[in-house]
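Note that this complex is displayed minus one protein chain, with the remaining chains in position.
Per-chain numbering from 1; labels A, B and C assigned in written order.
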Amino acid sequence: MTVKVHLWSYFRELAGCAEVEVPMPPGSTLGQLLDELYLRHPSLAAMRNSTLVAVDVEYQGPAYLLQEQDEVSLFPPVQGG
Amino acid sequence: MTVKVHLWSYFRELAGCAEVEVPMPPGSTLGQLLDELYLRHPSLAAMRNSTLVAVDVEYQGPAYLLQEQDEVSLFPPVQGG
Amino acid sequence: MRRELTLTETPIDEATWVAGRPWDASNGAVVTFSGVVRDHEPDGGIRALEYTAFERMARHQFGLLFDEAERRWPIVSLRLVHRLGIVAAGETSLWIEIVAPHRGEALAACGWIVEEMKRVVPIWKRALRTGQSGPAH
Partner (left out) sequence: MRRELTLTETPIDEATWVAGRPWDASNGAVVTFSGVVRDHEPDGGIRALEYTAFERMARHQFGLLFDEAERRWPIVSLRLVHRLGIVAAGETSLWIEIVAPHRGEALAACGWIVEEMKRVVPIWKRALRTGQSGPAH
């Protein structure tokens, strides 16, 4: 399956794009997706420890099992207010 | 000396007046004034434990030494807001 | 610290107070508190509260509280308005605004001022109950 990954805030500048498509075997976890993504975009890997990850509009951890059609979002710590 | 005592809020209704003058010997304390006042107005004595006492615009305790011209205020717990 | 204390028999129009905020763009947080007269208390319906004050002492005690608030928090502006006389249910009896660099300071100072005020500022209220023409405690 192909998973669409949206980048937000300055992650777009780090990666040089706002959206990335990553082919993954069925049954992959969110953690495996991130490993694959960081191989392709090492600039994002440097931010790994402060990265927030959501599937659709909910936060998810690395054990989350990816589904067909899932859209993943990666972003830096939020700063509203 | 004669000490003027102002009553506030429902203490006026309890005592039947807004202001009382109490003659006291020089060197009297605020505690002694209250003892004398409560003899004259037993209805106020019943409220003794929840009465706040000020001299002019400052709270004072029973050990306060009364001065000529001092004006004392007695009132129930405050309830602003 | 800029400070402004108003004791008034006139209704408090909060929007007007907000529009008149003394602004200083170096400051990040504004907290307001409005105390509104409830139309009921545990013991029955209320149509209004009547507030009375020992006004000279109330002003002095508010001043002491403002001094202490200024010592505790880096407050830039503190405005407090308290109604006196008859305040109908649904009307604001107390309005406080605190401007400070950060929200934690402004929230803490706001809660503290109201709490202390209810301990030391000589203002009293009596309920005017529904279905009653005279005042009652």
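Convention: a contact is a pair of C-beta atoms (placed from the backbone, for glycine too) under 8 Å apart; a residue touches a chain by one contact, two chains touch by 3 or more.
As the structure is a prediction and not an experimental result, all values here were calculated from the model.
Counted over the whole complex, the shown chains touched by the missing one are A, C.
Only one of C:L5, C:L64, C:I86 or C:L107 touches the absent chain when the whole complex is considered: C:L107.
The chain that is not drawn here is touched, among residues C:E14, C:E70 or C:E116, by C:E14.
One chain of the complex is left out; on chain A, the residues touching it are 6, 8-10, 52, 54, 56-59, 73, 75-76, 78-81. Even with one chain removed from view, chain C keeps its contact list with that chain: residues 14-16, 18-19, 23, 25-40, 89-90, 101, 103-104, 106-107, 110-111, 114.
The definition used in the following text is that only the chains that are shown with their structure count from here on.
Averaged Cα coordinates give chain B a centre that lies 27 Å from the centre of chain C.
If each chain is reduced to the centroid of its CA atoms, chain A and chain C end up 49 Å from each other. Between the Cα centres of chain A and chain B there is a gap of 73 Å.
For chain B, the set of residues touching two or more other chains is empty.
Shown for chain C are the residues that touch two or more other chains, of which there are none.
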